[in-house]
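Yeah, one chain of the complex is gone here, protein chain that is, but the others are all in their spots.
Up next, chain A:
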Amino acid sequence: MNVTLTVNGEPRTAEGVRVHENLLHLLRARLGLTGAKNACEQGECGSCTVRMDGRAVCACLVPAGQAEGADIRTVEGLAGEDRLSATQACFLRAGAVQCGFCTPGLLMSLGELLDEDPDPGEDVVRERIAGNLCRCTGYQKIVEAARLAASRPPGA
């Protein structure tokens, strides 16, 4: 089947999609967007997190055909031409990126949170990233990055 969707604001069509394929495979293998990572394909690690019609979801658990007509946002859509997004910049400043495998998923999860609540407390941040595993940082720097992003002056 063909699946037509909007990815990072642009209409895209993936051809020859098989019924048992998931959205993560569609993005990575058919559209060449390898920012969302594949680690478990069980919904356990969150490294495949993308925004689907605004909500943070595990792309590995979305049947590809269900993405027909959906608005999908991936980590590739966050940075501008020559500028990181504010949250990305905060990740660097806080030292929240080590191997970086978990980072795209975390940015998408935190993006949903910061859209809903521009100044979440530490508990809220921790609860919101409970579905994103990081094997490197121990999470502290990630939480700091999120708090930094939340407290940044408007427009920064």
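Couple of notes before you dig in:
Operating definition for what follows: a contact is a pair of C-beta atoms (placed from the backbone, for glycine too) under 8 Å apart; a residue touches a chain by one contact, two chains touch by 3 or more; residues count from 1.
In this text, contacts and distances are computed from a predicted model.
One subunit of the complex is not drawn; among "Fe-S cluster assembly protein SufD", "Carbon-monoxide dehydrogenase medium subunit", "Transport permease protein" or "Putative mRNA 3-end processing factor", its UniProt record names it "Carbon-monoxide dehydrogenase medium subunit". Within the complete assembly, A:Val57 is the residue of A:Leu5, A:Val57, A:Ala94 or A:Leu107 that touches the hidden chain. Residue-wise, the contact with the chain that is not shown comes from A:Gln66, picked out of A:Thr6, A:Gln66, A:Ser85 or A:Gln98. Counting the whole complex, the residues of chain A in touch with the unshown chain are 1, 18-20, 22, 41-44, 46, 49, 55-58, 60-63, 65-66, 68, 109, 112, 127-128, 130-132.
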